[in-house]
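Below is one structure. I have some questions about it.
Every protein chain except one is present and positioned as in the full complex.
This part shows subunit A:
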(Lines give C-alpha, C1' and ligand atoms only; values in the text may rest on other atoms or scores of the structure.)
Protein backbone atom coordinates (compact mmCIF):
# COMPACT_ATOMS: atom_id res chain seq x y z
CA UNK A 1 0.00 0.00 0.00
CA UNK A 2 1.16 3.56 -0.63
CA UNK A 3 1.16 6.06 2.18
CA UNK A 4 1.61 9.81 2.43
CA UNK A 5 3.37 10.66 5.63
CA UNK A 6 3.98 14.03 7.19
CA UNK A 7 6.64 14.33 9.83
CA UNK A 8 6.93 17.45 11.99
CA UNK A 9 10.17 17.99 13.89
CA UNK A 10 10.35 20.72 16.52
CA UNK A 11 12.87 21.76 19.14
CA UNK A 12 11.97 20.47 22.58
CA UNK A 13 10.45 22.96 24.96
CA UNK A 14 13.20 24.76 26.82
CA UNK A 15 15.77 24.31 24.06
CA UNK A 16 16.84 27.72 22.79
CA UNK A 17 15.71 28.47 19.23
CA UNK A 18 17.95 31.26 17.88
CA UNK A 19 16.17 31.25 14.50
CA UNK A 20 12.77 31.56 16.15
CA UNK A 21 14.04 34.42 18.29
CA UNK A 22 15.38 36.27 15.24
CA UNK A 23 12.09 35.88 13.38
CA UNK A 24 10.17 36.98 16.46
CA UNK A 25 12.25 40.15 16.68
CA UNK A 26 11.66 40.83 13.01
CA UNK A 27 7.88 40.35 13.31
CA UNK A 28 7.80 42.71 16.26
CA UNK A 29 9.76 45.25 14.24
CA UNK A 30 7.16 44.94 11.47
CA UNK A 31 4.59 46.13 13.97
CA UNK A 32 3.07 42.83 15.09
CA UNK A 33 3.31 43.73 18.76
CA UNK A 34 1.17 40.80 19.80
CA UNK A 35 3.76 38.19 18.76
CA UNK A 36 4.91 36.50 21.94
CA UNK A 37 6.89 33.52 20.77
CA UNK A 38 8.16 31.94 17.55
CA UNK A 39 9.54 28.43 17.31
CA UNK A 40 10.82 27.08 14.01
CA UNK A 41 10.55 23.44 13.04
CA UNK A 42 10.67 21.23 9.98
CA UNK A 43 7.98 19.47 8.02
CA UNK A 44 8.84 16.50 5.85
CA UNK A 45 6.54 14.91 3.26
CA UNK A 46 7.31 11.28 2.67
CA UNK A 47 5.64 8.90 0.25
CA UNK A 48 6.35 5.26 0.87
CA UNK A 49 5.24 1.72 0.24
CA UNK A 50 4.45 -0.28 3.35
CA UNK A 51 1.88 -2.51 5.01
CA UNK A 52 -0.88 -1.43 7.40
CA UNK A 53 0.62 -3.38 10.29
CA UNK A 54 4.13 -1.97 9.99
CA UNK A 55 3.83 1.52 8.55
CA UNK A 56 3.60 3.27 11.90
CA UNK A 57 6.48 1.40 13.50
CA UNK A 58 8.58 2.15 10.40
CA UNK A 59 7.80 5.85 10.61
CA UNK A 60 8.56 5.99 14.31
CA UNK A 61 11.86 4.21 13.74
CA UNK A 62 12.77 6.61 10.93
CA UNK A 63 12.09 9.53 13.27
CA UNK A 64 14.13 8.07 16.12
CA UNK A 65 17.08 7.04 13.96
CA UNK A 66 17.45 9.96 11.58
CA UNK A 67 14.69 12.50 11.10
CA UNK A 68 14.79 13.90 14.64
CA UNK A 69 17.56 14.12 17.20
CA UNK A 70 15.85 12.98 20.42
CA UNK A 71 18.35 14.96 22.54
CA UNK A 72 16.94 18.31 21.41
CA UNK A 73 13.95 17.57 19.18
CA UNK A 74 10.42 16.19 19.40
CA UNK A 75 8.53 14.73 16.47
CA UNK A 76 4.96 14.13 15.43
CA UNK A 77 3.61 12.47 12.33
CA UNK A 78 0.47 11.79 10.38
CA UNK A 79 -0.01 8.76 8.15
CA UNK A 80 -2.57 8.62 5.36
CA UNK A 81 -3.20 6.31 2.48
CA UNK A 82 -2.07 8.06 -0.68
CA UNK A 83 -5.04 9.29 -2.70
CA UNK A 84 -3.34 9.40 -6.09
CA UNK A 85 -0.43 7.11 -6.69
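A few comments on the model shown:
As a convention for this text, a residue touches a chain if its C-beta (ideal position, glycine included) is under 8 Å from a C-beta of that chain, and two chains touch if they have at least 3 such contacts; residues count from 1.
Simple rule for what comes next: contacts and distances are computed from a predicted model.
Think of the chain that is not pictured: of "ABC transporter permease subunit", "Carbon-monoxide dehydrogenase medium subunit", "Phosphoribosylformylglycinamidine synthase subunit PurQ" or "Fe(3+) dicitrate-binding periplasmic protein", UniProt labels it "Phosphoribosylformylglycinamidine synthase subunit PurQ".
From the options A:30, A:66 or A:83, the residue with contact to the chain not on display is A:66. Within the entire complex, the positions of subunit A that touch the omitted partner chain are 11, 15-16, 18-19, 22, 66-67, 69, 71-72.
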